[in-house]
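Removed from the display is one protein chain of the complex; every other protein chain stays in position.
Lettered A, B and C in written order, each chain numbered from 1.
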Amino acid sequence: MRNIFIWTVIAAILFALPNLLSFSQQEVLVFLTINILVVASYRLLTLTGEWSLGHVVIMGVGAYASAMLTKSSGLYVPLGIVMGGVVAGLTALALSYPLFRMKGFYFLIGSFAAGEIIRLLWKRFREPFGGTKGIKGIDPMPDFSVGFYDFDFFEPTSYFYFSAIVVAICLWILWRIEKSPIGLTFQAVHWQDKLAQASGVNLRAYRTLAFVIASGFAGIAGALLAHYIGTINPNSFDVEVMVFVLTWAIVGGTSTFYGPILGCVVLTILNEVVLRELGLEQTRPLIYGLILILSILFMPNGLESIVQKFTRQKERRSLRPEEAK
Amino acid sequence: MIELLAQTGLNAVYAASYISLVAVGLVLIFGVMGVINFAHGELFMAGAYVVVALYAQRFVPFFIAVAAGLVFVGLLGLLMERALFRPLRDNPLGGLVASIGFLMILQALAVMGFGVRMEYIPPVTQEVIAFSDKVRLPISRLYVIIAAVVMLSLLWYFLKRTRFGWALRASAQDPQAAALQGISVTLTAKIAMFIGAGFAGLAGALTAPLVSVNPYMGHSIIVTAFIVIIVGGVGSLEGAVLASIVYAFVHTFVTTFYDGVIADITGLMLMLIVLIVKPTGLFGSADRA
Amino acid sequence: MIAKALRGGFSRRMFLKSSAVTALGAALPNMTLAAGETIKIGFLAPLTGPVSAWGKPGLDGCTIWAERVNAEGGIKLEDGEHKIEFVAYDNEYDPAKARTGATKLIREDGVSFVMMLGGDTWPGVQPVADRTGMLFSTLLPSDLSPDTTTLVAPTEVHPIYIVTGVQWLAENRPELKTAVMCAQDDALGLPSVATYLAAFEAAGIEMQDDPLLFDPATTDFAPVVTRLLSSNPDIVCLDTCYSDYVHPICTQLFLQGFKGQIISATADFYDQMIAKTSKEFMEGFIFQFPDFDDPALNAEHINFPDANGFYTEYNKRYPGQWGAVSWEYASIMELWKLAAEKAGSVDPEAVLAAMQEGGKGQHAFGEASWWGEELFGIDHALVGDWPVVMIEDGKARIKAFVSIPDWYDQHGDLLIKYMTKYDQMWSQRS
């Protein structure tokens, strides 16, 4: 009952949110919503202890797949977005054969190489990928009406509602997976792969599963992005974007579900709203870099550690209610 | 055709020289500190800007400017060690993120200090050794080759024949055992950072008159260096040098006989194949996986 | 295909027409100006990052231009004079950020016109342009297509102008018979490769090798140059290489003993190139972007007021920064100013109509025609004469103004052939 109330309040806030913002802030909100899915899906992979530098390229695979399918075969855009996720997941499945021969640092670099190869292929083959200029004129989400609200997907507010619903569903699924025995197995693979394997866990299968699921949701995020901006090109998914995702995750902290999301929200607001409003265009990278360093030095467990400090105190006072019942 | 092959070979030797200087530094840092220094390309860039500031703008003799570049970037390395990597010693991922932050700062400082545009650096010399009309080795490129050979030999001597070098190798192999032997981990870390960063600065400074110096020039060299250290085996200095040579020859010949984009794909495929066949690299040992 | 056209472009424009009055009237800020109110112009280009060299110097040029216009009272509209000012947004050459920037400039800052570099960033902005009807300009005509009804390419008709250099070369140096070319594999490089190929074929100059494409991240050009020189060409063509490539390539050409003709679209900071090679080596280098202290720019037909004074001022404020884009955005503003004053308002539709009245426009290098139907699917590129610039005695000098339309009338089929080969026709650009 209390949960329903809380979620209703959150939904109401999210519904009202765009109306409190300026137009360009609404635009930032749309990208932020999509990025939340990127970073949350990234966390699923990190649950197994592997860090990829190819996540953003995989997101691009979803974007390219959805853009190309809707353009060439006239596929209905929402289906295209789902297919973007499927293609990204299948790509990850194919990549997992070479990549999961490696672990740790080697996987990190291997995923980077694999991603760069995909990007070079996009650049090199103008047919069908459009070369360096990429694909433009991607079909927008078709407008529709639900009676009380007219979705006009040019408007950031409409697209925010749409993407927020999609992202919320995806986050719910990610959450369910994390809290399930599968999520527990991912963590087991991370912390003691030998012991997990002795308990009958097929390590490679679970690493691959995490990689494929994470990639699938990244693909959906990419497709959401493609159908909003209407254009994608290989540089939209380069290693600099990957660095941003990585820093969101690490500055936020990866030991909780909300940590990376928190990192994404805080850093995006800081970079896109605060620093821009201050008129610090030229020094933006400098300040962003400083923030990164300071947060990793003085907040090694991420922003989530602050939240945890707060909630732990509360927990102690309420004497672990879940154990009490 | 022979001439074309000879000239391409000379081009490859030059490329191998500066790539190996950068890659060896990266390996040294990774070996001793256990951190992937993403800012290594920007250290290379910083070395080039020292030459811009001293040689191009203040007319300091070129080789003094190059030496200053080595020392200045070496000191930057010490700064990174003290401010970033030492506090984050038990957090390799944190070290990586901190180096990304440092990279952004260096880039922004270069933009603020010098602007985004390519810098002008007067030629050091226009002398060319002409083996024939079509086979030519500019002296300025010969400097880079000589410097790489000399510095790498010195490094080899230092590592294999001196006590410090022994300590460095010991702590690269097993930091805990080295600490038990009474080797100061902090000291070896300092030495590794100074040499590793200094080499990147040296390469940047030496090649500055030959390339386009701009704040974003570090990006392409870091990608190359990553490929090289993977192919060579992440912990192995000899491997890094040999892989630099292999990569430089493959890339240069493919660029000359096919095209540059195919050359990039070839380089990455080379790396991926090595990773798949022998994940520890051609010359790497099994630990540190 | 038809279904697609209906669903994509057509329905959207239908929608625009039908609902423009109701929906947009509410959504968009009022575009009319109060008397004496400052006119705001949007500047939406990369200001940081690797591509910022194509944005920042242009903004600097615009600042000077605005000061000079404001000093003379500003822009004279129906209701009197208005000062002008620029609002810049750094799009980091990213389509998503460009979209955000366009939204901010139009819907929050209330600008009357937006200038862009274009390229990768234009497709991100296009929906905003469609919906708001805002007038945009680009430096890259390859952004044009039949859908881009509010986008103009009024200054740089990249890469069509490069045919002038090749034509001039063929006429004045007929002994040069063979050529090779290299280009970076990107949005600027490819269309200009196609154009140079057409121009060389039209001029009867034989290509000895396929154009050599290199990755934009390349830093060491020795292998590229070695390959170029392996066939002993008379001419080395550097395509539309950025100065980050032109300089090291020229240095390499010099060091590897090349003594023939070089032709390039740009030669920014050519004085530095001379210093890095030699005066003799650079003598006769042909490119397309004049220094604005050139006496030829004082001619009657030039529509850039006081070009020499502008150049002096620019060099005073930003020493050593003069380049191809320094004047281009300002020159677009000059065209816009004339049109706005003719229309008597800053309303985008009225300004565009005034700009294109009679199919002619006042291009910086003389009166020119609105053109591009065949290549871009829309007559929104302003094409006329373009200068051929040659380095003589260490200084860039305009050798001639050559008519692009005249060339196209004769050799248009060649251009279309090569543009098609490199997938650069508007119908091929997905």
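Criterion: a contact is a pair of C-beta atoms (placed from the backbone, for glycine too) under 8 Å apart; a residue touches a chain by one contact, two chains touch by 3 or more.
The rule we apply is simple: contacts and distances are computed from a predicted model.
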item: Undisplayed chain, where the name is taken from the UniProt record, one of "NADH-quinone oxidoreductase subunit L", "Hydrogenase-4 component E", "Heme exporter protein CcmA" or "ABC transporter ATP-binding protein"; value: "ABC transporter ATP-binding protein"
item: Contacts of the hidden chain among displayed chains; value: A
item: Touching residue (missing chain; options A:7, A:76, A:144 or A:191); value: A:191
item: Residue, one of A:86, A:168 or A:203, that touches the chain absent here; value: A:203
item: Touching residue (missing chain; options A:86, A:173, A:266 or A:280); value: A:173
item: Residues from chain A at the interface with the omitted partner, ascending; value: 173, 176-177, 180-182, 184-185, 187-188, 191-192, 194-203, 209, 213, 320, 323
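To be clear about the criterion, only the chains that are shown with their structure count from here on.
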item: Third chains touching both chain C and chain A; value: B
item: Distance from chain C to chain B - Cα centre to Cα centre, in angstrom; value: 38
item: Chain centre separation (chain A, chain B; CA means) in Å; value: 33
item: Per-residue overlap in chain C, given as positions that touch at least 2 other chains; value: 48, 185
item: Chain A: positions in contact with at least two other chains; value: 123-124, 282, 284-285
item: Residues of chain B defined as touching chain A within the complex; value: 36, 38, 83-84, 87-88, 91, 93-94, 97-98, 100-105, 107-109, 111-112, 223, 226-227, 230, 234, 261-262, 264-265, 268-269, 271-272, 275-276, 279-280, 288-289
item: Residue ranges of chain C in contact with chain A within the complex; value: 3-4, 7-8, 23, 27, 47-48, 88, 90, 93-96, 99-101, 103-104, 107-108, 119-120, 123-124, 126-128, 131, 147, 185-187, 190, 216, 423, 429-430
item: Chain A to chain B touching residues, read off their complex; value: 51, 98, 101-106, 108-110, 112-114, 116-117, 120-121, 123-124, 243, 246-247, 250-251, 282-286, 288-293, 296-297, 300
